[in-house]
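First comes the structure, then the notes that go with it.
Omission of a single protein chain aside, the complex is shown with its protein chains in their original locations.
Chain naming follows the written order as A and B, and within any one chain the residues start at number 1.
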Amino acid sequence: MNYNWNWSIFLEPSPEGTGTYADMLLSGLSWTIATALSSWIIAFFLGSFVGVLRTLPSPGAQRIGTAYVELFRNVPLLVQMFLWYFVLPEVLPASVGAWLKQLPNAPFYTAVVCLGFFTASRVAEQVRAGIQSLPRGQRMAGTAMGLTVAQTYRYVLLPNAYRIILPPLTSEFLNNLKNTSVALTIGLLELTARARSMQEFSFQVFEAFTAATILYVLINLVVITAASFLERGVAVPGTR
Amino acid sequence: MFSNFDFSVITTSLPYLFGQGMVFTVTLTALAASMGVVLGTLLAMMRLSGLPGLKHFAKVYVELMRSLPLVLVIFWFYFLVPYIGAWVTGAPNPIQVGAFSSALITFTLFEAAYFSEIMRAGIQSISKGQTGAANALGMTYWQTMANVILPQAFRNMLPLLLTQTIVLFQDTSLVYVLSLTDFLGAASKVAQRDGRLVEMYLFAAVVYFAVCFTASFLVRRLQRRVAIIR
């Protein structure tokens, strides 16, 4: 293979003048993590809300929940990214649009909101499945004890549902983390984008991508380990 | 801004958007899905086989692919495939792989990891007794798989396989990062050429939504029909 390997490239200064190529990748890693965590907060709360809507007795609430999930699941993430970044500021009143565009770190905020709304539709499906998998008796018991619908969800249904769906939620969390790379199309300097810039500046394609690959695998391992600790920590004693 | 919404930019570019863009997207999806299912099934069989080497290879492959973002995998293969080709054929120089083939190889290899997880669940959903019965009839491993296990596994998993294909259809839009002309690539080229972002991106969203929504609806209907009553 006529490819010139050069693994010491990581210690060479990057043309950006702020450090070595290794520093460049690590800064990308921190943006990836920051974006993943911030968008997960939106996804978790919004997704839980939408998921609950789909299990409420009210047909109107169910319909809104279903519409949300269908809308965000049936449009590719990349298209949604463009809609938030390029289209939204143009359809808003000119002054608001201009303010949005001038925001420092606009790609970061856009990516967080876009991923948050996108992943929320997937979290909602898990939450709904979790709640529906609970025996009907739990809801009835809540009602019989005089709890309101909100109280039944808060104290009976959701705590049980979250424990059941912890494994699929972990994989949604990981999907969300991987999806942050799509934001490189709107200029977010996350890990994949940094690996690509490193390749462009140094021409060492495979070293740059190998490093990014290893970093992604490591984050995955950390998340999976953390999730299994969490699973053990929150398990209701005696349930298994 | 909706006051100067220009529909004509959409109507005049329709032949290009669908004739080139959508054809690319659909061809890529169909080919990558069928090849991905075949490769995924093989990976699932490797993973369920008792042979330690094969089992571990399949496990590492699937876990690695599933822990990487598709965008990174697209970049990897776009640059790597010609070198792999040279290595496989023993050519002294990287061999030429066109943009479409490169994308096809990438999506096949990437989606195979996801299809293999579905097929693994499908194979495991068939009771062990059936394998035992086939063995008792004197069938070989391949005969058992081809005639007894896989047909049922496919049938049980068909809705999931199709749902994953819809995901694949959406994922193909990521070839945008390589400037290939898939449906979204075509839309964004027109958008940038004519400065009509709002129209083109909204139109792209509507088309993707219509296709994926209809497809998921059909899959749900199919799901009710193919379910094997046990």
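By our rule, a contact is a pair of C-beta atoms (placed from the backbone, for glycine too) under 8 Å apart; a residue touches a chain by one contact, two chains touch by 3 or more.
Rule of thumb we're sticking to: contacts and distances are computed from a predicted model.
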Seminar exercise, completed: By UniProt, of "Na+/H+ antiporter subunit A", "Amino acid ABC transporter substrate-binding protein", "Sarcosine oxidase, delta subunit family" or "histidine kinase", the chain left out is "Amino acid ABC transporter substrate-binding protein"
Problem set entry | Which displayed chains the unshown chain touches | A, B
Seminar exercise, completed: Missing-chain contact among A:Ser48, A:Ser197 or A:Asn220 belongs to A:Ser197
Exercise. Which residue numbers on chain A touch the omitted chain?
Worked result: 2-3, 15-18, 86, 89-90, 98, 101-102, 104, 106-107, 185, 187, 189, 193, 196-197, 199-201, 203, 205
Exercise. In terms of residues, what is the contact footprint of the unshown chain on chain B?
Worked result: 16, 20, 78-83, 86, 90-99, 102, 176-181, 186, 189, 192-193, 195, 197
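In the analysis below, only the chains that are shown with their structure count from here on.
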Exercise. Where the CA atoms of chain A average out and where those of chain B average out, how many Å apart are those spots?
Worked result: 22
For this session: Report the residues of chain A in contact with chain B in the complex, numbered from low to high.
Result: 1-3, 70-71, 73-80, 82-83, 86-87, 90-92, 174, 178-182, 184-185, 192, 195-196, 199, 205-206, 209, 212-213, 216-217, 220
Seminar exercise, completed: Per the touch rule above, chain B residues touching chain A in the complex are 1-2, 64, 67-72, 75-76, 79-80, 83, 86-87, 92-94, 170-171, 173-174, 176-177, 184, 188, 197-198, 201-202, 204-205, 208-209, 212-213, 216
